[in-house]
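With one protein chain withheld, the remaining protein chains of the complex are depicted in position.
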Amino acid sequence: MITMIKKMKITVISKFLLALSSIISLSLAQTAEEIIERVDNNVVVKTTRYRAKMLISLGGKIREKEFIGYTRGKEYSYMEFVSPARDKGTRFLKIGDEMWMYIHAVEKSTKIAGHMLRQSMMGSDFSYDDVAENEKLQDLYEIEFIGIDSVEEKECYKLELTAKVPEVNYFFKKMWVDKKTYIPVKAELYAKSGKLMKEINITDFQKIGKRNYPTKIIMINKLRKDTFTELILEEIKLDIEIPSKVFTKAYLERK
Amino acid sequence: MYLLKLAYRNFFRNTRRSIISGISVAIAITVIIFAQSYMRGVIENISENIVRLISGHIRITTKEYERRERMIPLSEALDLTPELYDELNHEEILMVSPRIKFGVLLGEEELNIPALGYAIDPDKETHISGLDKRIVEGSYLDASSNGAIIGNELAKRLDLGVGDTLTIITRTAYDSPTGINLLVKGIFSIGIGGMDRSVFYIPFNVGQKLLDLEGRATELVIIVKDPNKAINIAREIRLRGDYSIVPFQYNPILKYINTFSFVYSIFYAIILIVACSTIANTMIMVVFERTKEIGMMKAMGLNNLSVVGLLTLEAGIIGFVGSSLGTVIGGILSYWLKYQGVDMSMMSSSTSADMPFGPIIYFSPTPMIIITGFLFGLLATIIVAFLPITRITKLEPAKALKTI
Partner (left out) sequence: MRVLNLAWRNVFRHRRRTIITAAAISVGLAVMIYMDTMMNGLDNLAAGNIINFETSHLEIFAKGYYREEGLFPLDTIIENPEFILQRIAKIKTIKGVTPRIKFQCRINNGIDELPVLGIGIDIEKESKVFETANTVVRGEYLKNPDDILIGKDLAKDMDLDVGSFLTIITRDRYGTYEAYDFTVSGLINTGHPLLDRNAALMHINIAQRLLSMYGITELCIKTRDDNKLVQLKNEIAGKIGKNFEVYTYKELNAGIFEISGMKRSGQFMLALVVVIIAAVGIINTMLMAVMERIPEIGMLKAMGFGNYNIVKMFIYEGGFIGIFGSLFGCFLGLLASFHLVYYGLDLSHMLENIDIIYPIKFIIKGEINYMIVLGVFIFGVVVSVIVTLWPVRKATKLEPVEALRHV
């Protein structure tokens, strides 16, 4: 008799646990999207203005460049290089998924189109279309929550992103989002074959208002020794007034 | 001597036949001399173009640059150090001129016209390429201004004239975007299609700045006192570092052409053989025709050797006449075309920048060509006729007399 009751209890408990876990996993499944949303909330700002230092290492040879940038949402972006002297005055304008380049000595802008988009930007490991990628991750990828993982002693949500349309740069990505700050501290970019191509680490951030904004981003080429690009953002101003004219070709070509 | 006189008179026994036989040889020798002069002219033309426009007498690049030359790798440029110039201080070297070769895409709206740019030292280059004499509109480059000179066909494709702006947008040796607006100072016409269609020149320091190659160059072009010594001089140059030092004689295009001209020698030999066979044929017929006569001569005491000698001399005279005629005609034609030159620019309009051919080919006959032409004609005739003559004249006099 007692055994029967025990058995019933066990069945009830297990059923309850089962129900509970499905509710939890349901909420967790949503969490993947949610996590991305919260990451976006950090990074996607109405407007930003910043000064950046770019360190490019190609097979061990290191070069340093400095530029000023303005962004509005994810649609508009403007960059102007200020150093070294030979790059001074080189500007880029991105509107949507189109990009233009302006070289000071030429006094004319050129649209970066077609196969040019695949060329490397300023000699770094980023190609123009890497930078110009404009669509939401959720639209391009199926995002799956894998679990909790720790990166540099920080607890992170581990996500896996698999392309759901063919027109993506990287077929498969892994992202580690810091639980506390919702900053994607590490990302791994994979080729179709499953080979790891690039690793992106965000090693520094700054608290501005309610946001955690990344300030040091390192992109490592995993296929080539001593090849990486480091981006350090300084003098960051968020949500400031930026006149619309900044994001026009006229401004790009101004003297 | 008596034989010679006899042979000479025998020539006129059937002048028409003798002449016709000689004509084959004449044609062959004319052609051989003409073709050789042409080939030599072509090789000289291409050599000159290579020296002037591509490599000078000796060309120096880094080894890595040469390996990847197809891709025009700016990053493999060499450093222009004082040590390098010191090491090139050879008594036979007249001038060392640096150049930067770079590939760009030009275009007004879209960057879709591939072109080849050379950043050159304008003063030194006047002694190397003589570009200043090829300007058809406007003026030549000068080192101090931001000007460019472009080929006339390229100018047409870009719709640019003197005074217009040439916009260059490209990448530096370190992959940074770079660009410049240059004034079109002049338009040139070299006469070589490929170059007029896709090449332009800018001052050296402008190129260095544009491509982030300050203190560097992609190649050094060297002019020596005696071009024939270029190979030896190239061997004597000792440079510290991994360099490729190539005298123009080793330029792949030149070697390719040289090889082909060698093959043509085989053709000449064949033509000569055919020509000579006609004379041999004639002699054979002659011998049979004159069998009775030969029999009689032998009966009169003339020995085999003399008979053979006579007939051979006859063949020789025909050969001599034919060869002389051929030599004279071939020689006159060739020397005339040496001074006149042949304008090949029609063909040249489709050549690529890799094949510097034209525009005017000057035939290049040499006394050597003329003399060997003549001698070969003469000798070949005698040799080719000799064998059948000896065979046939071994007839017994009696037998010979019996033939009708």
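Letters A and B mark the chains in the order given here, with residues in each chain numbered from 1 onward.
One rule holds for everything that comes next: a residue touches a chain if its C-beta (ideal position, glycine included) is under 8 Å from a C-beta of that chain, and two chains touch if they have at least 3 such contacts.
Quantities reported herein were computed from a predicted structural model and do not represent experimental measurements.
Looking at A:169, A:206 or A:248, which makes contact with the chain not pictured?
A:169
In the complete assembly, which of B:67, B:127 or B:292 touches the absent chain?
Once the missing chain is taken into account, the touching residue is B:67.
Among B:136, B:274, B:332 or B:375, single out the residue that touches the unshown chain.
Looking across B:136, B:274, B:332 or B:375, the contact with the absent chain belongs to B:274.
Tell me, which residues in chain A touch the chain that this view leaves out?
Listed in rising order, the touching residues are 59, 115, 118, 129, 163, 166-171, 189, 191-193, 195, 197, 223-225.
What does the interface between chain B and the hidden chain look like in terms of residue numbers?
Touch set of chain B with respect to the missing chain: 17, 20-21, 23-24, 27-28, 31, 35, 38, 67-68, 70-71, 114, 194, 250, 252, 255, 259-260, 262-264, 266-267, 270-271, 273-275, 277-278, 281-282, 284-285, 288-289, 347, 350-352, 354-355, 357.
FYI, only the chains that are shown with their structure count from here on.
In the complex of these two chains, what residues of chain A are touching chain B?
63, 86-87, 90, 101, 103, 105-108, 110, 116, 119-120, 122-123
Please name which positions on chain B make contact with chain A in the complex.
On the chain B side, the touching residues are 111, 167-169, 171-172, 174-181, 209, 212.
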